[in-house]
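Structure provided below as C-alpha coordinates; questions to follow.
The complex is shown incomplete by one protein chain, all other protein chains being positioned as in the whole.
Presenting chain A:
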Amino acid sequence: MFRHMIAVQQVARRSICSSARRQVDNKVPQKQKIFQEDNGMPIHLKGGSGDALLYRATMALTVLGVGFTLYELVKASFPQKRD
(Lines give C-alpha, C1' and ligand atoms only; values in the text may rest on other atoms or scores of the structure.)
Protein backbone atom coordinates (compact mmCIF):
# COMPACT_ATOMS: atom_id res chain seq x y z
CA MET A 1 0.00 0.00 0.00
CA PHE A 2 2.81 2.37 0.96
CA ARG A 3 4.72 1.40 -2.22
CA HIS A 4 1.65 2.21 -4.32
CA MET A 5 1.45 5.68 -2.74
CA ILE A 6 5.09 6.36 -3.59
CA ALA A 7 4.55 5.13 -7.16
CA VAL A 8 1.54 7.43 -7.66
CA GLN A 9 3.53 10.34 -6.29
CA GLN A 10 6.40 9.62 -8.68
CA VAL A 11 4.12 9.24 -11.70
CA ALA A 12 2.27 12.45 -10.85
CA ARG A 13 5.54 14.34 -10.48
CA ARG A 14 6.91 12.93 -13.72
CA SER A 15 3.88 13.78 -15.84
CA ILE A 16 3.68 17.33 -14.46
CA CYS A 17 7.39 17.88 -15.12
CA SER A 18 7.43 16.55 -18.66
CA SER A 19 4.33 18.44 -19.77
CA ALA A 20 5.51 21.74 -18.35
CA ARG A 21 8.43 22.43 -20.70
CA ARG A 22 10.47 20.61 -23.30
CA GLN A 23 14.12 20.06 -22.40
CA VAL A 24 16.78 21.90 -24.41
CA ASP A 25 19.75 19.64 -25.07
CA ASN A 26 23.31 20.80 -24.58
CA LYS A 27 24.63 21.07 -28.11
CA VAL A 28 27.82 22.95 -27.16
CA PRO A 29 30.15 19.91 -27.55
CA GLN A 30 28.84 19.34 -31.10
CA LYS A 31 29.33 23.03 -31.94
CA GLN A 32 32.81 22.92 -30.48
CA LYS A 33 33.64 20.00 -32.78
CA ILE A 34 32.33 21.83 -35.87
CA PHE A 35 34.16 25.06 -35.13
CA GLN A 36 37.43 23.42 -34.11
CA GLU A 37 37.69 21.37 -37.29
CA ASP A 38 40.95 22.05 -39.10
CA ASN A 39 39.45 23.00 -42.48
CA GLY A 40 41.03 26.43 -42.94
CA MET A 41 37.64 28.19 -43.05
CA PRO A 42 37.44 31.64 -41.46
CA ILE A 43 35.10 31.98 -38.51
CA HIS A 44 32.41 33.84 -40.43
CA LEU A 45 32.01 30.95 -42.90
CA LYS A 46 32.86 28.00 -40.68
CA GLY A 47 29.26 27.21 -39.77
CA GLY A 48 28.30 25.94 -43.20
CA SER A 49 26.32 26.97 -46.26
CA GLY A 50 23.98 29.19 -44.24
CA ASP A 51 26.96 31.37 -43.35
CA ALA A 52 27.99 31.72 -46.98
CA LEU A 53 24.46 32.68 -48.04
CA LEU A 54 24.14 35.32 -45.34
CA TYR A 55 27.64 36.64 -46.11
CA ARG A 56 26.90 36.96 -49.82
CA ALA A 57 23.61 38.72 -49.13
CA THR A 58 25.32 41.15 -46.75
CA MET A 59 28.16 41.88 -49.18
CA ALA A 60 25.70 42.39 -52.03
CA LEU A 61 23.81 44.96 -49.93
CA THR A 62 27.14 46.58 -49.02
CA VAL A 63 28.25 47.03 -52.64
CA LEU A 64 24.80 48.10 -53.80
CA GLY A 65 24.58 50.45 -50.85
CA VAL A 66 27.84 52.22 -51.67
CA GLY A 67 26.73 52.61 -55.28
CA PHE A 68 23.30 53.91 -54.29
CA THR A 69 24.84 56.38 -51.82
CA LEU A 70 27.24 57.79 -54.39
CA TYR A 71 24.38 58.11 -56.90
CA GLU A 72 22.13 59.92 -54.40
CA LEU A 73 24.93 62.23 -53.26
CA VAL A 74 25.92 63.16 -56.81
CA LYS A 75 22.23 63.72 -57.66
CA ALA A 76 21.84 65.91 -54.58
CA SER A 77 24.89 67.96 -55.57
CA PHE A 78 23.21 69.32 -58.69
CA PRO A 79 20.63 72.13 -58.54
CA GLN A 80 17.70 70.01 -59.67
CA LYS A 81 14.13 70.59 -58.56
CA ARG A 82 12.55 67.61 -56.79
CA ASP A 83 8.91 66.68 -56.85
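We take it that a contact is a pair of C-beta atoms (placed from the backbone, for glycine too) under 8 Å apart; a residue touches a chain by one contact, two chains touch by 3 or more; residues count from 1.
By definition in this document, contacts and distances are computed from a predicted model.
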Omitted chain, identified by the protein name its UniProt record gives, among "Bardet-Biedl syndrome 10", "Cytochrome c oxidase subunit 3", "creatine kinase" or "Proteasome subunit beta" = "Cytochrome c oxidase subunit 3"
If the missing chain were put back, which residues of chain A would it touch?
-> 24, 26-28, 31-32, 34-36, 38, 42-44, 46-47, 54-55, 57-59, 61-62, 64-66, 68-69, 72-73, 76, 82
